[in-house]
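Every protein chain but one is kept in place in this view of the complex.
Our next item is chain A:
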Amino acid sequence: MNPTVSTRRIAWPALIAVVALAAIAPLLVSDFFLSAILTKALWLGIAAASLIFLAAYGGMVSLAQVGIYGIAGMAYANLVLADGGAAAAVNPYLALVAALLIATLVGLGFGWIAARSEGIYFLMITLAFSVLVYYFFSQVTGLSGFGGINSVDLPGIVGSPEQDPLPRYLVTLVVAVLVFLGLGVLSRTAFGLGMQGVRDEPARMRALGFDVTLHRTLAFGIAAFVAGIAGVLSVFYNTRITPGSINLAQTIDVLIVAVIGGLYRLEGAWLGALTYALIDNYSREWVPEVGNVLGPARFNTLIGVLFLIIVLASPGGLIGIAEQLSRKVKTPRRAPAPMPAPQTVD
């Protein structure tokens, strides 16, 4: 049973406030912060959102998202870059569309297979997929170059991030907002409600006349499209892609981002990604030197401890903590009631 998942309307005032803040952020922060923290949090958030979308609305915790975004990233990089770093082979915009199409098709095909399994088996089969994609690109150097594909051409709209990271940031921001809104609207469509029905009671959905496997497959395809977007944006961010950037560690990182943020709300994806980017960049400075026991080199330990604390304090992640706090501040207008309300005897 999922903890308190429900269909939520988009909280417009909060969304507008966050987007406004993100829009003026370039005036307030350094170029380094803009790229390494904010831009990274936005595209990593999209990757985590594809995972959260499947988990929160479809009841499927997938570890395949990094595999799929790796396929999109590799497809884009290969299409724009002829072998040996010659001039762009394919127009970057065309390559982008092709990359998303490939990622979505692979997602649909793989989803069709994975949709038949549930729970831990679904987790395992999707993990296997990501590992497979990693080894494929590690070994087929014809597609991944030796040690990755470097200096990938970017679409004109992104500009040259080395000189000015602002256009890339704004593009990533707009795409992230569109992904958030798109998935939010989708969850309230006939299809989206059906997905949530499949999450709660697949047997009931079958008895009502729904094709549960088809629903799961299409949900997986949509999540693959979103993961593909993250993959292409990750290439914009790094201007390169290597097999090492889509390995098992990255699969785990995206899962951690989703869990830190909160597996049950889409907003959690970006909150988790921002937290992760901050910890990943600055934790080296925070860890004090204590003999041989602690030191800046132990920043991974700090990340692990923070992860444990967040998960133990709130299974709903940071979003869950925020919800609990706002519940305490506001006098509840309506009982949020994770427990059944007491019944009056009639």
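Simple rule for what comes next: a contact is a pair of C-beta atoms (placed from the backbone, for glycine too) under 8 Å apart; a residue touches a chain by one contact, two chains touch by 3 or more; residues count from 1.
By definition in this document, contacts and distances are computed from a predicted model.
Engineer: Unshown chain, UniProt name, "Ubiquinone biosynthesis protein UbiU", "Electron transfer flavoprotein subunit beta", "Phosphoribosylformylglycinamidine synthase subunit PurQ" or "ABC transporter ATP-binding protein"?
Structural biologist: In UniProt, the chain that is not shown appears as "ABC transporter ATP-binding protein".
Engineer: Where the complex has a chain not shown, which of A:Ala89, A:Ile157, A:Leu193 or A:Leu294 is the residue touching it?
Structural biologist: A:Leu193
Engineer: Touching the hidden chain in the full complex, which residues of chain A are there? Just list them.
Structural biologist: These residues touch the chain not displayed: 1-2, 4-7, 185-186, 188-194, 196-197, 199-201, 203-212, 214-215, 218, 335, 337-338, 340-341, 343, 346.
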